[in-house]
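A single protein chain has been omitted from the complex, and every remaining protein chain is retained in its original position.
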Amino acid sequence: MNKDYRFTLPMKVRDYECDLQGIVNNANYQHYTEHTRHEFLLNEGMSFAELHQQGIDAVVARISMSFKTPLRSRDEFLSCLNVCKEGARYVFHQDIFRLPDHQLALRAIVDIVCLVNGKLVVGVPELDQLLTDDE
Amino acid sequence: MNKDYRFTLPMKVRDYECDLQGIVNNANYQHYTEHTRHEFLLNEGMSFAELHQQGIDAVVARISMSFKTPLRSRDEFLSCLNVCKEGARYVFHQDIFRLPDHQLALRAIVDIVCLVNGKLVVGVPELDQLLTDDE
Amino acid sequence: MNKDYRFTLPMKVRDYECDLQGIVNNANYQHYTEHTRHEFLLNEGMSFAELHQQGIDAVVARISMSFKTPLRSRDEFLSCLNVCKEGARYVFHQDIFRLPDHQLALRAIVDIVCLVNGKLVVGVPELDQLLTDDE
Partner (left out) sequence: MNKDYRFTLPMKVRDYECDLQGIVNNANYQHYTEHTRHEFLLNEGMSFAELHQQGIDAVVARISMSFKTPLRSRDEFLSCLNVCKEGARYVFHQDIFRLPDHQLALRAIVDIVCLVNGKLVVGVPELDQLLTDDE
């Protein structure tokens, strides 16, 4: 883990997330990365659910995931993220490292765009402040 | 299947629903029974999502499930229901039969209550009509 | 919470567990209770996945759940259990309390039976020891 991350969440595999191959089903990595982004927002004083109630929806426009080492029953892991902005997109770089060996399990890039009352906007102040805090 | 059912939905196991034991994870039977109730409502001209938008929420108050024969990858099955009313509760009797042998996989009883704008009510006309159609 | 529990796991709602009603979808309570049982086993030195690899499958025969107060986005909660044995069944009494007000969210009774190489047995020593530790 030779990178610095903006936010890191310790998590653990739950058995119901494993499929008949005995490894975490791929769709659950999207759950892990989504949960990590929402916990990051909460940590910055923002709630995904409250934003939705205010008419602001952060939605995933594009996601790219490379699966490196499969996680298994009982594995603990660190879910890490960085965020930057490219045009109207908030780009989250999200990596998952298995513990205790810090083996890379997932490398993901997630592009988020904002809808205000259903219309695409170039950004919202609530999320833009995440970036100015960044340096 | 020596009972008559009010509504029957043919379904099929999806592999991601199976867990590391190679059988459908128990929580998915709740998904199956919920989906069956919602398809039943749609078939009667009602939408769970639209009811929610009108401030009417049908919520599960109690569920009891007996797991008989585990469903596995590739199994097809029939998800069947009957409904009656007991006091303020809409009581769904829901059975799942594996195909083609009609082996009973699940026997469930699901009690639904209605909230209108968050307050418990003894029933809503939209759902009560389901019962009068019943005979 | 005027009862003593054998095992208590602090958990937190993840947003993807909430459905279009804005509350935790009922099926996720089964995930919560399963995860709690498996963490309890781990805490006692047993692994559900390893038991499966040894040919021992603990499977849910019956589950009964009463939904009291719906959990929502950001809620933290305590998932608590007790276990006893009735005939061939390991009976888990599982309650979930919302934090910080300890409001009861779920009351569940889960009957587990054991299969060894696919055959029902009256119990396995690995699980029976959970009970003798109990007093």
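Should a chain be cited, it is by its letter among A, B and C, assigned in written order, with residues numbered from 1 in that chain.
To be clear about the criterion, contacts are C-beta pairs under 8 Å (C-beta built on N, C-alpha and C of every residue); 3 or more make two chains touch, one makes a residue touch a chain.
Computed from a prediction, not measured in an experiment: that's the story for all the values here.
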In the full complex, displayed partners of the excluded chain: A, B, C
Touching the absent chain when the full complex is considered, from B:34, B:57 or B:95: B:34
Residue of A:52, A:74 or A:89 in touch with the missing chain, whole complex considered: A:52
Residues of subunit A (touch criterion as defined above) contacting the omitted chain: 20-21, 23, 25-28, 30-31, 34, 49, 52, 57, 59-67, 70
Interface residues of subunit B (partner: the chain not displayed): 14-16, 18, 22, 31, 34-35, 38, 42, 47-49, 72-74
Interface with the undisplayed chain - residues on subunit C: 15-16, 18-20, 22, 25, 27, 73
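The working rule: only the chains that are shown with their structure count from here on.
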Most distant chain from subunit A by Cα centroid: B
Chain at the geometric heart of the assembly (C-alpha centres): C
Inter-centroid spacing, subunit C versus subunit B (mean Cα positions, whole Å): 23
Separation of subunit A from subunit C, taking each centre as the mean of its C-alpha atoms, in whole Å: 28
Cα-centroid distance, subunit A relative to subunit B, in whole angstrom: 33
For subunit B, residues that touch 2 or more chains besides their own: 20, 25, 27
